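Just below is one structure, and these are the notes that go with it.
With one protein chain withheld, the remaining protein chains of the complex are depicted in position.
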Amino acid sequence: MNSTKKLQKSWFEPLAPSEKNSEVLAPQTGYWKDAWRRFKANKGALIGLVLIILLLLIAFIGPLLNGFDYSTQNLSISNQEHLSGHFLGTDSLGRDLWQRVWYGAKVSLLIAFIAAFLDVVIGVTFGGISGYFGGRVDSVMQRILEIMYSIPNIVVIILLMMYLEPGILPIAVALAFTGWVPMARVVRAQILKLKTQEYVLAARTMGASHFRILFKHLIPNVVGPIIIAVTFSIPSAIFFEAFLSFIGLGLRSPAASLGILVNDGYRTLQLFPYQLFWPALVLCIIMLSFNLIGDGLRDALDPKMKK
Amino acid sequence: MKPILEVSDLHVTFRSEHHEVKAIRGVDFTIHEGEVVAFVGESGSGKSVTFQSIMRLLPQPPANIDKGTILYNGRDITKISETEMQKIRGKEIAMIFQDPMTSLNPTIRVGKQIAESLMKHQKVTYQEAKDRAVELLKMVGIPSPSERVNQYPHQFSGGMRQRAMIAMALACSPKLLIADEPTTALDVTIQAQIIDLLKDLQTDTGSSIVFITHDLGVVAEIADRVAVMYAGKIVETGTLDEIFYNPRHPYTWGLLASMPRLDQTRDQDLASIPGSPPSLVNPPVGCPFTARCPYAMKICQEQMPETTKASDSHQVACWLQHPDSPKVENPIVSRR
Partner (left out) sequence: MTKPILEVKNLEKTFQIDRNRVLKAVDGISFEVFPGETFGLVGESGCGKSTAGRTIINLYDASNGEVLFDGKNVHRLKGKNQKKFRREMQMIFQDPYASLNPRKTVMDIIAEGLDIHEIANGRSREEVVYELLETVGLNKSHATRYPHEFSGGQRQRIGIARALAMEPKFIIADEPISALDVSVQAQVVNLMRKLQKEKGLTYLFIAHDLSMVKYISDRVGVMYLGRMAELADSEELYDDPLHPYTQGLLSTAPIPDPVQARQREKIRIKGELPSPLDPPSGCRFRTRCPHAMAVCAQVDPLWVEAKPNHWVACHLYPKSNPQ
């Protein structure tokens, strides 16, 4: 032993147990904290999030900035692109376009959020029960799902809209009527994978009810995929709403949604292209942002899925 | 005996965005021609990473060899190009893994896989290679090899796949065979068959074998020499008998004592090592075993002990070997 440093005798005294560095636990990291860190690292997703927040802020604050409202008609100033006070000009009935765009954006988002909420409620329950109970229950529920899937959803939605009164809730219901199917599939696949995990067996050996296992053990472990599915179902709801309004099955005037505004603008496209441009731009930003956020969330909440 | 593989001062680090894991922290050892050396350690001790980095099987990044030399037959293989390394891999040094299913290609017939690795390293026709594949399958004890050669890996059972994997590794008669937990996934009866096979093959071919395992029972069956790894370092190395009957490191004592022997009486508790291995993100400055060691001294926390020789073949890295330290005997009553 010819160590370079001089060794003192006292260094060879035994350590008391308290002097030892006892077991150090891994740093406390929550699932959400971790996910947020990964989300932040994704520039696109962050841009999407910032855009959505900005858009929502403007949608609520913007209309306060000029004294008009979305429904008052004034034919004497119809189709004016540049008019003081009217930031985006006026439409063919002389309504303020700035007001109408933000009002429409709020309505479109509201419809989308209600539809997405209904998707979650129906999809998670259906998919959860189907996946958890399995066997015959699952086969029957799967056949229902396949039938739902095989009918073109546009046809279903159009048929529904012919029966329902046009309004925000009916449109959301019509969109959710077929929109929950992908959610149910995602949830079922996850539950099928998780239900054989030993912690589920442990809960069963302690006498936990099916309800408890499904909603206290399984669903909380599927929250990530559910959130991801929601962020993708919102833009698709917005798109379908716009489509419905565009073909004249959506909201009725003077109510506005982005789809109605696009439709109105489209009629006068050749003369007054700005009336199509602004609502279309807002629609695009919303769609793009939600898709960016969805991609970011997928990487953040489910890192295994990434490539 | 001529040394075939000499590794000195090997450091390997895994870097990710947020932290670095110092997986190998200065490892030195030599493998001689024709010997079987077992590397023992718990998961995370670095036993597999050591050899995966020698074989350059770790993706870089995140893995990186920070320091150290690896001499294969006197040539430093950390410096050679990937093309040259490919010539060594398979032909000179071959490797078998714990899970043969992930190392055999499921879409290619077993015989063809063996033949292809032969053709890569040797000038043989496909027919010659395939005939040799049948011979190899026969040699590793696969029944009706001429039919088995045309089957796919999924048609083989776990034990058979491991045999096929061994046949593939032996195809080019490598000088060194690295077996990374080759029997861990197998049942006891099959494990015994594979160990017998490896022992027989070693006697016949005279190649060296590195046997990586966590199971001291398997070590006792197969090894000539043993290296005990802990937290990215080799803490003790010696001949089989030295490690089992005259161990010097408290970690080795703990490992040996925590395995029940078939003749263990039931009234006494198993000796266990308290706690669990340290994190290698921020490895301790001193001896990594300090926190779990019943004999830990002040110096152990401060400084990594140097490697001392207990005999020509037996080396220990522990402060208890220092003349100033209190005399501690192996607490397990010597079994012989």
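Labels for the chains are A and B, by order of writing; each one numbers its residues from 1.
Note that a residue touches a chain if its C-beta (ideal position, glycine included) is under 8 Å from a C-beta of that chain, and two chains touch if they have at least 3 such contacts.
Everything quoted here is computed from the prediction, not taken from an experiment.
One chain is not depicted; across the entire complex it touches A, B.
Note that of B:147, B:200 or B:241, the residue touching the chain absent from this view is B:241. Taking the complete complex into account, B:217 is the one of B:62, B:217 or B:326 that touches the chain left out. What subunit B contributes to its contact with the hidden chain is residues 42-43, 157, 159-160, 187-193, 196, 214-221, 240-241, 244-245, 254-262, 264, 266, 269-274, 276-277, 335-336.
Within the entire complex, the positions of subunit A that touch the omitted partner chain are 23, 25-31, 197-199, 201-209, 212, 217, 220-221, 223.
Operating definition for what follows: only the chains that are shown with their structure count from here on.
Subunit A and subunit B have CA centres that are 50 Å apart.
Of all residues in subunit A, those touching subunit B in their complex are 1, 3, 5, 7, 9-15, 19-24, 26, 41. Partner subunit A is touched in their complex by these residues of subunit B: 17, 275-276, 278-279, 284, 290-291, 295-303, 306, 308, 319, 321-326.
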